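Just one protein chain is left out here, and the rest sit where they should.
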Amino acid sequence: MARNVSTGRKIGTTALAWFVGLVIFFPILWTFLTSFKTELQAISIPPVFVGFDWTLENYQTIQTQSNYFHFMANSIYLSLGSTALGLIVAVPAAWAMAFSPTKRTKDILLWMLSTKMLPAVGVLIPVYLMFIKFGLLDSRLGLIVVLFLINLPIIVWMLYTYFKEIPGEILEAARMDGASLRKEITQVLAPMAVPGIASTVLLNVILSWNEAFWTLNLTTSNAAPLTAFIASFSSPQGNFYAKLSAASMLAIAPILIVGWFSQKQLVRGLTFGAVK
Amino acid sequence: MRFSMLTASAVALIAVAATSAQAQTTLTIGTVNNSDMIRMQGLTPEFEKAHPDIKLNWVTLEENILRQRVTTDIATGGGQFDVMTIGTYEVPIWAKQEWLKPLDGLGDEYDVDDLIPAIRSALSNDGKLYAAPFYAESVLTLYRKDLFEKAGLTMPEKPTWDFIAEAAEKVTDKDAGVYGICLRGKPGWGENMGFLGNMAREFGANYFDADWKPQFESEGWKKAVTLYVDLMTKYGPPGAASNGFNENLQLFGQGKCGMWIDASVAASFVTDPKQSQVPDQVGFGAAPCGIEGCPNDGFNWLWAWSLAIPNSSQKAEAAQTFISWATSKEYLELVAEKEGWANVPPGTRTSLYENPKYTEAAPFAGATLNAIQHADPSPTDDKPYYGLQFAAIPEFQGLGTAVGQQMAAALSGSTSVEQALSQAQAIATREMTRGGYIKN
Partner (left out) sequence: MRGDRSGNAMATTHTKSLARAMMAPAVIVLLIWMIVPLAMTLYFSTLNYTLYNPFSTPFVGFENYSYFLTDPTFLAALANTLVLVLGVLAITVGGGILIALLLDQDFYGVNIVRLLVIAPFFVMPTVAALVWKNMMMNPVYGVIGQLLQAVGLAPIDWMTEVPLLSIVIIVAWQWLPFATLILLTALQSLSMDQKEAAEMDGAKALSIFWYITLPHMSRAITVVILIQTIFLLSIYAEILVTTQGGPGSQSTNITYLVAQQATSYGDIGAASAGGIVAVILANIVAIFLVRLIGKNLDA
């Protein structure tokens, strides 16, 4: 496609693409800018774009009101913990589905996905009661398990579509050569599966990071992640746009940065078997 | 800077881990992210200094989320909170459910008798206090003195809704971005229904009659809602159907509203130069009346954010110590010392209103006290429930919000007032029948 493109057309495409990109990105950019304004500048009419006195006061106010790092640490724990647990359970399952498929494999996969359609609010009270019973309220462990369960279907499916791309013939060839099972896994399969696992990990971390129903309802403070942090700033009294913007940036910045840096890996796995 | 914050928080985490091993009681306090509560949270070190054996762990959430959180927890006995911030709506219901511990250990110096009687009775059941008031409010008509003067208006001592309508028309100057009247429109039992329930009372109508039959199709509700929609459509700000207390506070503080009839606690915000652009121009009028001799002189609103201890808490003693501190006279003095008298949590103690330092610093003090003293939420012959701008029955939360949605639809023009009220009547009748109040 790179060939035969006139410079004029390329400039036109560039302008259009940047316009579209900036329109899509604008809400985040605006939140970023607003987070450095004073409350009165944040609602000034007409709006100021960059010509204001940049201030860190919103970030300071927020940090004194609630300890950001406590919430961020919990977000990290929860998303990594649930992802790790998810991989332990999902990798073997997806592996088996991909390499020893039966007639029911597809049904099982779709059934797994359909469990995600259960409306969470409908089962809040049963789950809350169970959490009380097992003493899991406001514990990271309890939430890790819940996040693991709600994301497991997606993980299994993503891994399955990835593993399916690994040609079975390679396995057989390795076996013919008399490779042991361990060798088979570590030297032949792992290198091929790692990119798929990496993107699954990324997607799962993102989904867990942003999950806002269970994390809000099953935590109080010890295990509360950034979704609870945001709920402290969502509509307080008085002017709040600047502080809300700062809190929003704090809540999304870690995952946004991780996502940006790893977008290539992420995109590779996001295909869900969409590309043959 | 970033690194030092990180280390600081790491140290703090370790400190938390280390101290929890000692014989220290950690109280988990669920509260709303309103300014007065955030201020209280900021004064944590003062409390912990005075009570080194108690640590405070704050869970500050947006009102709706907090309410959902604490209700789930208390109803299932989850025991996640030692102190909960609840209102005059919850207290009578929860006390009756025996979900709350009576506050009988607030200490000798607490001076329970100093609590304003209307508030104290609102938080008591069978003579026992179940929650201690943190701040309390009734309703006021806030108006802009400068705009009124320009329009040649004087706020009467007892305004009528006819006067409010006239003033709204005269003050409105949309080209200058000034809207004659700002009222709540955001749907919710504690949002637009707080205001409309109060307004309907000003026209002599209640939520339910003595037989629990919903009254939304009564004359009083019709008049109130018709006038409300009419005023807001002609003289209100754009987007009124999504404006709640906070949004109106923002608008009024920006000088965009001629009048604003809302909770009296708003007075201390709009007169604070840090939050308002019109701090010196605010006048405080009484609540308007729609009919001759309207109930409670129009002050049909009583609310107190209060601190209570759920029965599931294992740390009731420490919790009472904290509540006693947070709702004491000394706390008011502490806030006054740090933030000035005008910023102390209002409406709870008689002694505050006898304190010349307060009445001098807070021009709204007299109007607020007057409003609170007039508001009487007790059941009457034609009103079987406790409450004014709400009805203290468990069903009201859902019912009030569903009705509030209908009112918002009428305000936004997607249904007529008539339709909205008959829908409201149908919804309420359905819920009250399901709740067993209306026998078939």
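Just so it is clear, A and B label the chains in written order, and each chain counts residues from 1 on its own.
Please note the rule applied: a residue touches a chain if its C-beta (ideal position, glycine included) is under 8 Å from a C-beta of that chain, and two chains touch if they have at least 3 such contacts.
Just so it is clear, the model here is predicted, and its values are computed rather than measured.
Asker: What are the shown chains that the left-out chain touches?
Answerer: So, spelled out: the chain left out of view touches A, B.
Asker: Which listed residue (A:L78, A:L109 or A:V201) would be found touching the missing chain in the intact complex?
Answerer: Result: among the candidates, A:L109 touches the missing chain.
Asker: In the whole complex, not just what's shown, which of B:G239, B:G340, B:G366 or B:P379 touches the removed chain?
Answerer: Hidden-chain contact among the options goes to B:G239.
Asker: Using the document's definition of touch, tell me which of A:A17, A:A84, A:A173 or A:V194 contacts the absent chain.
Answerer: A:A17
Asker: Take the complete complex as the reference. Which residues in chain A touch the chain that isn't displayed?
Answerer: Considering the whole complex, chain A reaches the absent chain at 1-2, 5, 10-11, 13-14, 16-18, 20-22, 24-28, 30-31, 34, 43, 45-47, 89-90, 92-93, 95-97, 99-103, 105-106, 108-110, 112-127, 129-130, 149, 152-154, 156, 164, 167-168, 171-172, 206, 209-210, 212-213, 226-227, 230-231, 234, 241, 244-245, 248, 251-252, 255-256, 259-260, 263, 267-268, 270-276.
Asker: For the chain that got dropped from the picture, name the residues of chain B it touches.
Answerer: So the residues of chain B touching the unseen chain are 64, 68, 71-72, 75-76, 93, 97, 185, 187-189, 237-242, 251, 256, 394-395, 397-399, 401-402, 404-406, 408-409, 411-412, 414-415, 420, 423, 426-427, 430-431, 434.
Assume only the chains that are shown with their structure count from here on.
Asker: Could you state the distance in Å from the CA-based centre of chain A to that of chain B?
Answerer: Between these chains, centre-to-centre, one finds 38 Å.
Asker: Once bound in the complex, which stretches of chain B touch chain A?
Answerer: 5-6, 9-10, 12-13, 28, 30, 33-35, 38, 41-42, 57-63, 65, 68-69, 72, 76-81, 244-246, 249-250, 253-254, 269, 275, 277
Asker: List the residues on chain A that touch chain B in their complex, please.
Answerer: 40, 43, 63-70, 73, 124-125, 128-129, 131-132, 137-138, 216-217, 220-221, 224, 228, 231-240
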